[in-house]
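Below you will find the structure I want to go over with you.
With one protein chain held back, the other chains of the complex are shown just where they sit.
Presenting chain A:
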Amino acid sequence: MSTDYDVEKGDSVHPGKPVIVDRYTAGARVNHWITAVSLVLLALSGLALFHPSLFFLTGLFGGGPLTRIIHPWIGVLLFFSFFGLFLRFWKANLWKREDGTWLARLRDVLTGHEERLPDVGKYNAGQKFVFWSMSALIIVLITTGLIIWDQYFSLFTTIEQKRWAVLIHAIAAVCAISVWIIHVYAAIWVRGTIRAMTRGSVTGGWAWRHHRKWLRELVGRAPKGKSGNTPAE
C-alpha cells in the first residue's frame, strides 16, 4: 500500500544479522549490465575515431571499417537498453527537497561525513545527477548519431547539419564518458555498492548509512515477521 515515490518493485528488507535489503530485481540487473557493456563498447569504439592517438582501439573491433559499422548499432542497443532503465528508475530519481540540502553539503559528501547529511531516499542527489545527465546525453547522442550515420541516413540532412551533429556528438560523448567515470568511481568508493548490481542486495548498514529514508520507508511498509512494526524513532 506504499505511496513512497522511491520504493521500487522488488525492494524489500530481510531482517537478520546483518539485515539484507533487496535493491535490484534480476531484470533490473540484466538491464543495467547490457547498458553498461554497450556504453563501454561505445566509448571505446567512439574514442578510436575521436583522436588519432586512440585509433589503435579499432583493433578491439576488428579494424577501422568494422569499428565504423559496429559503433552505431551498439548505440541503438544502448538507447533501447537505457530506455528500459529509464522506465524502471525515473520515478525514484525525481528531485526532492532533501536533495538540495545534500548537494549544498557536497563537501561533507566528499569527505565522507554522512552524519551531517540529510536522510535520502533510494537515490541521493549525486545518483540523480548521473541518471538525468545520462538520460539527456543519450538522447543527444542518438539524435546526432543518426544524423551522422551516413551509410543509411546521409540523404536526410545537409552537410552543414551533419557538421553540427558530429561536433555535438563528440562533445556529448566526452560528457557521457566523464559522467560514467564519476558513476563508476562512486560505486567503487562507496563500499558495498557494487553488490547491489551483482547480487541485487545491499546490507542494512549500507542502506542505513547512505539511503536512510528509503530504508525507513521499506521497513515501515512491509511488516514481515517481526520486522518493521516499530520504526525506531
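Worth a mention:
What we mean here is this: contacts are C-beta pairs under 8 Å (C-beta built on N, C-alpha and C of every residue); 3 or more make two chains touch, one makes a residue touch a chain; residues count from 1.
In the analysis below, contacts and distances are computed from a predicted model.
Going by its UniProt record, the hidden chain of the complex is named "Formate dehydrogenase (Quinone-dependent) iron-sulfur subunit" among "Fe-S cluster assembly protein SufB", "Dipeptide/oligopeptide/nickel ABC transporter ATP-binding protein", "DNA ligase (ATP)" or "Formate dehydrogenase (Quinone-dependent) iron-sulfur subunit". Residue A:T67 is the one among A:T67, A:Q127 or A:S201 that touches the chain not shown. For the chain missing from the display, the contacting residue among A:A36, A:V174 or A:M197 is A:V174, taking the whole complex into account.
For chain A, the residues touching the chain absent from view are 13, 15-19, 48-52, 55, 58, 63-65, 67-68, 110-112, 114, 148, 150-151, 154, 159-160, 162-164, 166-167, 170-171, 173-175, 177-178, 181-182, 185, 188-192, 203-209, 215-216, 219, 226-232.
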